[in-house]
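Here the complex is missing one protein chain, while the rest keep their positions.
Order of writing sets the chain letters: A, B and C. Residues in each chain are counted from 1.
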Amino acid sequence: MIESFVTHTLNGLYYGFILFMIAAGLTIIFGVLGILNLAHGELYALGAFLVFSVVGFATGLVASPTGTVSAIVFGIVVLAASLAAAAILLPVGAVVESVFVRPIYERDEVYQLLLTYALLLIFIDVMKFGWGQTPVDPGVYGTLNRIPTTELVGFGYPSYNVIVMLVGLAVFGWLVWFFDRSKTGRIVRATAINRDMATAIGVSTDRTFTLVFAMGAFFAGFGGAMVSIGPGTAFLEMGLDPLVLSFVIIVIGGLGSLKGAFVGALIVGVISRWAIWLYPPVELAAPFAVMLIILLFKPEGLYGTWGEIE
Amino acid sequence: MLEARNLRKEFGELRATDDVSLAFGETPGEMVFIVGPNGAGKTTLVNLLTGLFEPDRGSVVVHTEENGTTVEEDITGMAPEDRVEAGLVRSFQIVHVFEEMTVRENVRTAALSRYDKTLSMRTLDDGHAEVEGDVDDLLARFRLEDIADEVAETLPHGDRKLLDVAMAFALDPRYLLLDEPTSGVATREKEYVIETIVEASDAEEVTTVTIEHDMDLVKNYADRLVVLHEGRVFREGDPDLLENDPELRQVLLGVDE
Amino acid sequence: MSRIPFVEERNGESIVRVPLTRGLGLTPVQAVLVLVGIVLLFGLPFFSGLVGLSWERLFRGILFGIAAVGLNLLLRHTELVSFGHAAFFGSGAYGVAVLAAHYDVSEGLLLLLGAVLIGTLVAIIIGYFVAGYVDIYFALLTLAFNQVMFATVFRSGFFNYNDGLQVRIGGDRPSLFGLEWTTLGYNLVLYYTTIVLLLVMLLGMWKLINSPFGRALDAIGQDRTRARFIGIPVERYVWISFTISGLYGAFAGGVYALLRLHVQPEPTLYVFVSGEILFMAILGGFTTLVGPLIGGIVLVYLLEAARFWVTYYHALTGLVLLAIVFFMPKGIVGSLPSIGAALAHRRHDPGLVREDIRGIAAAMRRAVDRAITTVRIIVFGVN
Partner (left out) sequence: MASELTMMSDSTAESESGGMERRTVLKAVGGSAIAVALAGCGELLEDEEDPLEEAEVPDEPIEAGLQTFLEGAPAVLGVQAEYGAETAVRRINENDGIAGRQIDLTVVEEGEEALENYQEFVEAGMDVTFGPISSGNHEAMVPEVNDQGVINVATDGTVTTLYEEDHPPEDNQYSFRFQNHDVMEALAAAVEATELLGADEIETYAGINPGYAFGFDEQELFSAGIEQLADAELVYEGFPDLGTDDMSTHIEEVNSAEPDVLFSSAWGGDATLLLEQGHGAGMFDNIELLVGPVLYGSANDLSEALVDGPIRSGSRNFYWDQPSVDRWDPGRELFEEVQEEYDVVPTAHFMSGYGAVTAWATAAEKAVRILGGWPEQEQLADILVNHGFYTPAGYHTMGPDHQGYSNAHFGELTWSDDLDAAILEDVNVYDPKNVSPPQGQTSRDWIADWD
């Protein structure tokens, strides 16, 4: 029972970290640009497909692991490949922002919804063109699990899940550092809080917005990559559910709040896994029920905003 | 009579309103001005009276004459829209008008509400004769007829301010609370705005409580004056109390103008 | 000028009075368009085939369009974006299905009435919870309610999971007006009943948005605080408009169930259906009354039929939507006046067309330039 509880909680945290990585990009973009990017899930899916190609290439360069050391080397190669795949999303995101999104900032917000929905549809077919109709799987999950982690403390838990949690923590840490400490991050926050002021002190809002959108795309893609190298596959409609769940998370957390997205993701992850464990039929509804409860009792979400977003 | 009893409101550390007790409209139709430096709690007081915020302590009470006896009603906690029903109406420092409507539609919307017609779905919005009569009167009184069909967001600031006040008048107020009706209005037009307000409230015997920074206007038009400082009532009385009061001068001049 | 029935002079312009509306009017051009529209609607089953269109698909488009008209009451007037309108469409559809499958109600109009009641009840309940929220909170609360309903139906044996319920009573389709019909007859009777009700509902919506209540909703949308301070009970009015909005969706869903005779969760209740209803309103022109209806027809046609035309049919739909966003900035119907004016100009001065082409080419060049610059900055870190 206790061990089950621990495992279920770990599973929830693992799932939460996955959700966080997807939602992080959405919350950054929404927080700074004020845009609800419906194509976000497709950027996530694109990352999942890209990592299939990149990992396939990269792992071809190293021998199939035989021992612990070579398994760790393999793991590092896979993570590097995931980063590389996500990096491809940087220019993709930047182009999407500068070409399509930028011309309509001034228009009624609802056109942003229509535009990003159009992009969602187009992205699906871009992936269909690039990787075919059927799912693809980099097939490295089993090998990643050969890296020893929990066994070292006498507990059996898939190493991949542990890796995801560590990576998710690192992503969160980096984002906090970026927005709190780095110069660029502070400029981004200043722009989010007051566009006019930022322009007045010589910040190019165009550049900032492009950068933020590219970053958002990067993290979506990285999230997709982390899922794809796991037990799941990359398939065309994979972006839809995470998109909807990401909405849930950024609202639970508090709009535009990175900390909120983090806590919100872990809450949704853990509570939904507990819920399935205790009462399996609720699986599909769990995240939304959590959202309803939190919003009805705490409408502004768990955390306030770090930028003033209208 | 509208009465504030020991009102207190805190925002975190800041005590914006502190034990304020005031009465407005003991003389029906009086023109009260509230002055004080920025941060004195003027707007907070209006917000507490009109129900935008609820006080942490104290109450808001309305006294009504009914069949010769005075009935006291505690309206603390009442929703703003219900206070409007009780005759408590306000305008805003930052103009709040319906930006995509024309001037006439703005005033009409308020007038419809006054006549409890806003739930009507069967007529057209201009289908109520008594409402249209009021709207025409108000547009004339506030000299907005010429721009009646202009969309609000396209108007110059002064006109928007007037419209904001006109909408308040359209609600047939007994107590009208105006939060800086002349802010942002060119100096030479301020008098015109206040003049219009005074005329309108005199005609309807409306008790008017106005937040104002321009001391000349205050001196010229006030029946009574309330000075707020650091959330408390600092002085209260005739406009003459502005004269020969060094302490008050420092409080008021230490800030603006 | 001799008097033409229904035409009067107002402020120096001819206005066509509309029966039953007590004072609403159309410009002559609008009146002609409306008449053409009505003729098209009534003739649809007969000539859509001639131009290669499927009228049953257009019918479905109209149904989703009706839901979008309902949604637009919130979107255009109270300025609330609902991401959960499939909840009402789906309630209407499942209302019909449950009454037919579990309670053996066999008259279509009764089923429809039941559907509208059930869907409206759902709107009343959800509306109670969401009326106090604005912006994205409102959007996502509606989404969450919608998705909880979807999950419940999808996982419940009462609704036969995702396999859905037949709208047949002992294998037979419902009667309409107490009579049994052939397949074609049934569809035609259902269609014309719907069209008549649609016209009534459009007229009703038109009156509503021009009534004092409509003005109050506008006030709420444009400035909620001020609306409250002129004495409008904001939450209550949002709740009412939400309910009316849901009623339109429930009606549409009910007819959809009667037409399709089988109801499943994905095409009626899924949150992306909510999204589609919203996009229909926007692409058709949410600043107009009939725009959402046109948007419904266009989007449903694309979503259903494009797969028969090209392999990359998602992209085709996406490109059409992109074109609407950039070239019809107020949606299809909303942009008609400016497009009409522009075309008239060009008839006078064909040289303008060359300028248009040049303009579009320049815009595309600029877009490509932006793309290249951006990629250069991102990839090489130089400007």
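As a working rule, contacts are C-beta pairs under 8 Å (C-beta built on N, C-alpha and C of every residue); 3 or more make two chains touch, one makes a residue touch a chain.
For clarity, every value in this text was computed on a predicted model and none was experimentally measured.
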Partners of the unshown chain among those that are drawn: A, C
Candidates A:Pro158, A:Gly216, A:Gly253 or A:Gly301 - the one touching the absent chain: A:Pro158
Selected from C:His85, C:Lys207, C:Arg260 or C:Arg370 as touching the chain missing from the view: C:Arg260
Identified contact with the non-displayed chain, of A:Asn145, A:Thr191 or A:Thr210: A:Asn145
Residue among A:Val101, A:Ala214 or A:Val227 that touches the chain left out of view: A:Val227
Touching residues on chain A - with respect to the absent chain: 3-4, 7-8, 11, 14-15, 18, 128, 133-135, 137, 139, 141-142, 145, 156-158, 160-161, 227, 230-233, 235-238, 241, 273, 276-277, 280-281, 283-284
Interface with the undisplayed chain - residues on chain C: 54, 56-57, 60, 154-155, 157, 160-164, 166, 168, 171, 173, 183, 260-262, 264, 266-267, 304-305, 307-308, 313
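Methods note: only the chains that are shown with their structure count from here on.
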Chain contact topology (line, ring, star, complete or other): line
Most distant chain from chain B, judged by the mean position of its C-alpha atoms: A
Chain at the geometric heart of the assembly (C-alpha centres): C
Whole-Å separation of chain centres (CA-atom averages), chain A against chain C: 33
Intercentroid distance (Cα basis), chain B paired with chain A, Å: 50
Chain B-chain C separation of Cα centroids, rounded to whole Å: 42
Where chain B touches two or more other chains at once, by residue number: none
Chain A residues within the chain C interface of the complex: 36, 38, 90-91, 94-95, 97-100, 102-104, 107, 109-111, 113-115, 117-122, 124-126, 128-129, 207, 210, 214, 240, 244, 247-248, 251, 255, 281, 283-285, 288-289, 291-292, 295-296, 299
Interface residues, chain B side, partner chain C - complex: 50, 52, 79-81, 84-85, 89-90, 92, 96-101, 105, 108-110, 112-114, 117-128, 167, 170-171
Partner chain A, residues of chain C touching it in the complex: 75, 81, 129, 132-133, 136-137, 140-141, 143-145, 147-148, 150-152, 154-155, 271-272, 275, 278-279, 282-283, 286, 312-315, 317-319, 321-322, 324-326, 329, 367-368, 370-371, 373-375, 377-379
